[in-house]
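This is the structure I have questions about; it appears just below.
Only a single protein chain was left out; the remaining protein chains are all shown in position.
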């Protein structure tokens, strides 16, 4: 029997929706999964070890990275939040991750970026990974920051990164937009595995989408990852269409990749209401 | 049971080769199909109603559009004709269609454009939908006009359009060119359904081709339609090759997308012979 | 002394604003200028001959073309007009010009196209001549038609064309938009001369702009014409800015190349008011 | 006499090298210049008012913005600094600027970005403003962040931005790299004036370079600003070449736009030495 | 039963690894295969005839071409060799092939080019066939030469060519690089058949790769050949990964398409050791 490819993988955000899937999916790749989250992680398995801390805690982040081969960084605020939260968890927190990687000799970071880093682009532009960033929210802005942080750590320090621009990863497509934006949990795991195992990635950006019928972007520039989604939304289409109103083609939330994020106001205004 | 997506679809050119296929294929999408042609339409079904008029008759066109949700505009001269015919049936007639759509609140028009709008481009250029129009005939020139008309009605009046650049839609491939240019009737119906049901199309141009082995153009920019052809010409190849001479690679009709249209003279010269 | 390059140049629209400039500017290039307009032409010079007819009159157009070397086609409706006028003067009329050219062996046509063929593109997209047409009016739509007509006559019949997308050719810039969209009369004449005398043009599209400070488009693809504007609007800036309100950067008429044309409604609606 | 275009312009970083030039150069454009810096500003003129605060002080920033028409944001750390400094002065500080602009109805922000936002690109790639960001330092990373912040505030809140990627703006070129990377003070002022007065900028990125002989990037996509540099380095060439060693063409600091920044280590490592 | 498409196909390099596969694979396409190699060819079949000569022997090459319909030119040095060998077998020898084709009316040449014609490009650039040549060896330089030779013979003499940039065609993938660079023997035969039978090829360049998971280049511009690989390396992955060390992502031989060729020194230096 072959030894697993890695000794220890650190998964941040391991208590989250996708983190839970990754625990299952990445288990065969490593002797040990080190799980990190600010929330308590349930049902620790024999191949797992768990740590609870906040990403803004630099010392805790660095301690968690010690002894790790690669990092799967899915932690941080998973959607729009007040600026200070975004700044601390996503910007400062991700800096701690990359600095920890540099200090502890980690060679590759897989990062959960998001469609919201490019949310104001339109489906009909069929952008590829070379298109300019165009965030639709402060959340998306922090994703842009971390993508560029990864680029800097590759160019300057030789640490590889793959930024996965995940569209909508949920158990099943919940609305009409997700009929094209869905990334199934299994495909999400496949994407992370491809990013972990591709021979050479430098600093790569890949879109994260299942093999849905409607294709909004061009993922050609990530073809060296070898990611091939296997799921699609056709089995859910009839139910979704029956239970939701048809889209208005003049609505920016229908035209833009970011969906309803493009109509969000400033999160601090919202929070103060 | 789900209600059909549309109440009434108007199909122009309904007595034609493709119109007949569309009657069959689009029936499940609408409570009612309104059929229009200048020729009499045969075998009217219970879900159908038929109108006979010429597209150059503005009042008749507008009357036909009243009460319609969407228009599938396959009418007009289907191949090269004298200039006055092209002007009246394709240019003036399609203007009547779009103006009728505007006056009666139709929100989307699916238009049977043609490979002949780009017929002087070569296979080896592998153009996409952003390439300049390059008509190979007055027929093709009228297709260019209507594509631009649709763009104007989207930009100015917010009416969506999909222009389908149909290559060769026949019961089966009849010559060597059709081994790559064929669009099966079933794939043609699939393409129209994709264009009718895609969430947001703005003004989209899509090539209309089956999944043939030789691929002459790049349809990436229409990937938001979700059109996936299922047929191809391999089953016909042996018979076609056995019964036809090999192509001359120096012949413009072999090199250009438009095939023998690129060698047609002026239709009025032909007509006067 | 060298003989002029051409024997006879036909100028259509010769009674118009630009036609008058062309009479002066093109005089040295030809032994004779044949002038055509639907309005009476004033002050006929010894090197000129004048004809009065409507472009929709095919026989008159063909008669005017007999014996001509090249055509400078500036005739037709010069701005938005009801559809039937556009159809007759610009679409049908220009067809008569090209057919006349073909029948009488004219080898090159210089056509006054317009910024309004691409009016919905934005300054910030910095389009070049390969960008898709995107008319902002029925007037602009007819310009697109004639550009494609010229392409067809080149590809099929070998008649060269240069389509000049004139922005704003007036005695002086009259508003803030013209500070970037102005084409001085002298530069307009330079552009037509370049188009007439360039060694090989096939079917070329050139933007028509003076050397203004703000540059909204990229004319690189017409560099084989050898057009080099010499005027600019800086001398008019202070007066224009003093007498007009600052632009609203969120206004489509400020963002789009076509200016206020992008907000025009349907001309027939306007006419019926 | 014409009234100045603006009532009040806020200049941040007004005590700095370029801020001093801007005080002189922008004076004619506004009734009043409001100057801000963390250092004391010298020689306050009658048309000026001065404020001293740190950009990380949100309340002070917002107070400084009240009553301002436009902001020329040249403040923040002007070169590589420890991460916490960059985070506070450039990331957090620029966020305060944009939020202040939003809260106080400022309509346009001119931002001193830097070549170091794209420092790992090579001269020989001749990038334009659509090329991916590729920072060469944490300083450059913060410049990328603010460029994206400006994009977000344009897309979501309608506040216009121009990000000026200034290369080397010094009194005169001091080394061989500056022979191509120099932006004279006068050209810097011209660039800021162009950015302030262009009719519509949305979110524009412009390179900031004088008209030097060697041209490392393509500024075509900012041509709507109307910036035309008038200075160049030829007058300094002989002296610079006589006093400096020839470049090593294999050295990344010679090949890359960012110069010696590409070889900087982590600023915190440097600081701890 | 249908007659084979060709009367006589000449295969050069017929005694080599791929030549042997082509003998088997192309047999159904021609009445007769004429085999050429500098080594003796084994097991001549009834449909075959064999010739032994060196490609640098012009007269022998021309004699071999007489009476041939098409040429499948896989002869010459198959990997890095001293300059004189490359010059004689690959440059001079291929010139003899093309001149023979011209003198004897052969209409199409299929040429075994190589990934080493573009070996210094990186996987992450995802080049297509329009990217500049960038040879990684004198062997690759000779491949560039013959690709350009084919372009010249098409443009000037109307002889069609397909240059197949074969990556790694071996019985099975032998190392980690081959997990993405492998072209199975069956896919190699499919590629040659597609190149021989495509209706019009002009001078086409196609990459030669199986349908492996990791895709390093974009073969869109050869889609008119109709080549569709059917094999991939997944069945070999586990064994290859178990027996080889993981790649170093900073190693040029891992990053570049050409693999270890990019680190080869000058072949004459090697030879003289």
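Order as written gives the chain letters A, B, C, D and E; numbering starts at 1 within each chain.
As a convention for this text, a residue touches a chain if its C-beta (ideal position, glycine included) is under 8 Å from a C-beta of that chain, and two chains touch if they have at least 3 such contacts.
Only a predicted model underlies this, so the values are computations on that prediction, with no experimental measurement involved.
The chain that is not displayed touches the following shown chains in the complete assembly: C, D, E.
One of E:83, E:236 or E:260 touches the chain omitted from the figure, and that residue is E:83. Check C:24, C:228 or C:250 against the missing chain and you find that the one touching it is C:228. Between the chain not shown and the residues D:108, D:176 or D:224, the one that touches is D:176.
In the full complex, chain E touches the hidden chain at residues 83, 87, 91-92, 95, 99, 102, 120, 130-138, 140-141, 144-145, 148-149, 151-152, 155-157, 262, 264, 266. Residues 123-124, 126, 176-177, 179-180, 212-216, 218, 238, 241-242, 246-247, 249-250, 254-255 of chain D touch the missing chain (whole complex, contact as defined above). If you put the missing chain back, the residues of chain C touching it would be 2, 5, 107-108, 158, 160, 198-202, 204, 220-221, 223-226, 228.
One rule holds in what follows: only the chains that are shown with their structure count from here on.
Residues touching across the chain C-chain D interface largely differ between the two copies, under half of the numbers being common to both. Inter-chain spacing, taken between the CA centroids of chain B and chain D, is 52 Å.
Centroids of chain B and chain E (each the mean of its C-alpha atoms) stand 41 Å apart. Contacts with at least two other chains are made by no residue of chain D. Chain pairs that touch one another: A-B, A-D, A-E, B-C, B-E, C-D.
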